[in-house]
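What you see is the complex with one protein chain gone and the rest in place.
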Amino acid sequence: MINKVVKSAAESVTDIFDGATIMIGGFGEAGSPIELIHALIDHGAKNLTVVSNNTGSGHVGLAALIENKQVKKMTCSFPRTVNSTVFPELYHNGEIELELVPQGTLAERIRAGGAGIPAFFTPASVNTPLAEGKELRDFNGQTYVMEYGIRADYSLVKCKAADRYGNLIYNKTARNFGPIMCTAAEVSIVQTKSMVKLGELDPENIVTPGIFVKRVIEVNNPAEESKLVSEDRRYPW
Amino acid sequence: MINKVVKSAAESVTDIFDGATIMIGGFGEAGSPIELIHALIDHGAKNLTVVSNNTGSGHVGLAALIENKQVKKMTCSFPRTVNSTVFPELYHNGEIELELVPQGTLAERIRAGGAGIPAFFTPASVNTPLAEGKELRDFNGQTYVMEYGIRADYSLVKCKAADRYGNLIYNKTARNFGPIMCTAAEVSIVQTKSMVKLGELDPENIVTPGIFVKRVIEVNNPAEESKLVSEDRRYPW
Amino acid sequence: MQGWDRNQMAQKAALDIPDGAYVNLGIGIPEMVAGFVPEGREVIYHTENGLLGMGPTPANGKEDPELINAGKKHITAISGACFFHHADSFTMIRGRHIDICVLGAMQVSEEGDLANWSTGKPGTIPAVGGAMDLVSGVKTIYVITQHITKKGEPKIIKECTFPLTGRKIVERIYTNLAIIDVTKNGLFVKEFAPGVSYEYLQQNTDAKLHLYDD
Partner (left out) sequence: MQGWDRNQMAQKAALDIPDGAYVNLGIGIPEMVAGFVPEGREVIYHTENGLLGMGPTPANGKEDPELINAGKKHITAISGACFFHHADSFTMIRGRHIDICVLGAMQVSEEGDLANWSTGKPGTIPAVGGAMDLVSGVKTIYVITQHITKKGEPKIIKECTFPLTGRKIVERIYTNLAIIDVTKNGLFVKEFAPGVSYEYLQQNTDAKLHLYDD
């Protein structure tokens, strides 16, 4: 029988190893799997390469993971946001690496990784410093840069509802990187606001087919990052 | 005001020009936009390049378009099926060209065309005649072949429900190539079983966002290709 | 010498499909495999035209022309199934998300090359479908085929003479005469059909067959 439900966030991340590459969903706080990230902080794996659009806010979630010195390198498109102080400080001190990728290229590299496409060409970043040292090539009179697919050992993703097959639906703009990150990791770990029975999700409306998901954890009342930040909370609590 | 609804299939295809590249949705009869194809037969544009997974059955729909000598070249993955006699005959007589593409490569080329990706690498067809003459390249010790994105002047697609913005949902396995073909054409023309009011489609469940659609035609009772074939019907009737 | 019949061949392959596997079945004998998976194993069938969770053939009169499989046959969808478009479907295939694909064959070489889409003869219309994507993306490729052609020619041979579908990708071959593993050290007979001798099998095979207890 197929049952991807895991009892706790702690159990779901227990095999994450030092040096792993981890994709973390979310755009700002929307879709950020904060309980899974906190479980990863408790777990303590180090020297991680994290692929995520931002670098977190305040001292919770992704920012707390970085502050806890577990992240060796960030691959992202926008490493600074309002209330983002942790990453800048470590970056200025040379304590964390940054691979800056245009947001659409980041999304396409993740999608390519999940789809078995090792490399593709995009016009984004041509004639800019972000294309320096990369292979350029003309197609139909326009110049493109070659970018590589990215895969990860683990993805941490948040969704709205899931069934035991790992079929997922998302909530509004919290969908963002979740569906493509699930495709690109060896092990996708998903926290869901609610578990539903098999068959409850309309087969026409499932956004992430269960084949892309390995573990599902129900977190009924996930923390809101912006609230924690405004209360100046820190993780570990 | 945005209103993509066109009154008739005839009106929707009236600007299709000789020599156009046209993507036609459907896998077998599922999702085949038979009324739009018949309108294109009535319209009469010639020297078409058609991108579609198959070559049609019997003497209706895509097979009838080919039989009517409007198609110069087929780009497809599977040009013969049960009841497919029209294409084989013309092909044997040298009256139609064939570009044979593995099904997944065909899907990815269409998706790339729609996503502004001019070329990508895939493992499919390496070491086979279908990769002959194409650029090969190794990534991480495996050999891949470079394939190009495809764009079209028009796409003809069938869906289940649409609104005036051109937002679409599909029915079961009739979805197949429709969503990606809508992204890859200058002008996507869609026949829908039903028009619904704006807001009736759940924004979480829309499969093709309206931005990819130019014209929508309501065809409440589309013909079933397999029935027409079993009755040995021919188009033009 | 018949050995196993088509049902038995499908059944043999079915025994090798583990609980929880995501499986794509080709047209012909491969699609019969689903009927023989032992009870208690939950297996999810993928059909490349856009469905994960393919169920059995519908009852007469319950067919939906918009619910078909890659062979264009009427099917059903199980509880927990989902529909998607072709690019997403081949993301599953090319991205190595599908565990097992069972395919038919015209020829299989001793190195695991597969030819199953074209004889390459002039005048034939080539048709490839998703076969090349499947063999290059699915984790494990099984082949089910009659051991020899209707004309009596071996199908398991040193080198394929027909155009390839993929190179070095077949892991195991189920024929009416035997189950044969493709290994780095050559072809190894895993199981003989009742009444089939090593000598008989080798006579009908154009590549060296090894025994595991050698």
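Some points to look at:
We just call them A, B and C in the order they show up, numbering each chain from 1.
Just so we're on the same page, contacts are C-beta pairs under 8 Å (C-beta built on N, C-alpha and C of every residue); 3 or more make two chains touch, one makes a residue touch a chain.
Quick caveat: nothing in here was measured; it's all calculated off a predicted structure.
For the omitted chain, the shown partners it touches in the full complex are A, B.
Check A:S12, A:S125 or A:Q191 against the missing chain and you find that the one touching it is A:S125.
The omitted chain makes contact with just one of the residues B:N53, B:T183 or B:S226: B:T183.
Considering A:R80, A:K134 or A:K197, the position touching the chain not shown turns out to be A:R80 (whole complex).
With the whole complex as reference, residues 27-31, 53, 77-82, 87-88, 91-92, 98, 100-108, 110-111, 122-130, 170-180, 207, 224-226 of chain A touch the missing chain.
The omitted chain makes contact with chain B at the following residues, 1-2, 111, 113-117, 163-165, 167, 183-184, 198-199, 201, 203-204, 206, 209-212.
Rule of thumb we're sticking to: only the chains that are shown with their structure count from here on.
With centres taken as mean Cα positions, chain C sits 36 Å from chain A. Centre-to-centre, using mean CA coordinates, chain B is 29 Å away from chain C. Of all residues in chain A, those that touch two or more other chains are 115-117, 204. Contact of a single residue of chain C with at least two other chains is seen at positions 77, 83-84, 87, 90, 93-94, 137.
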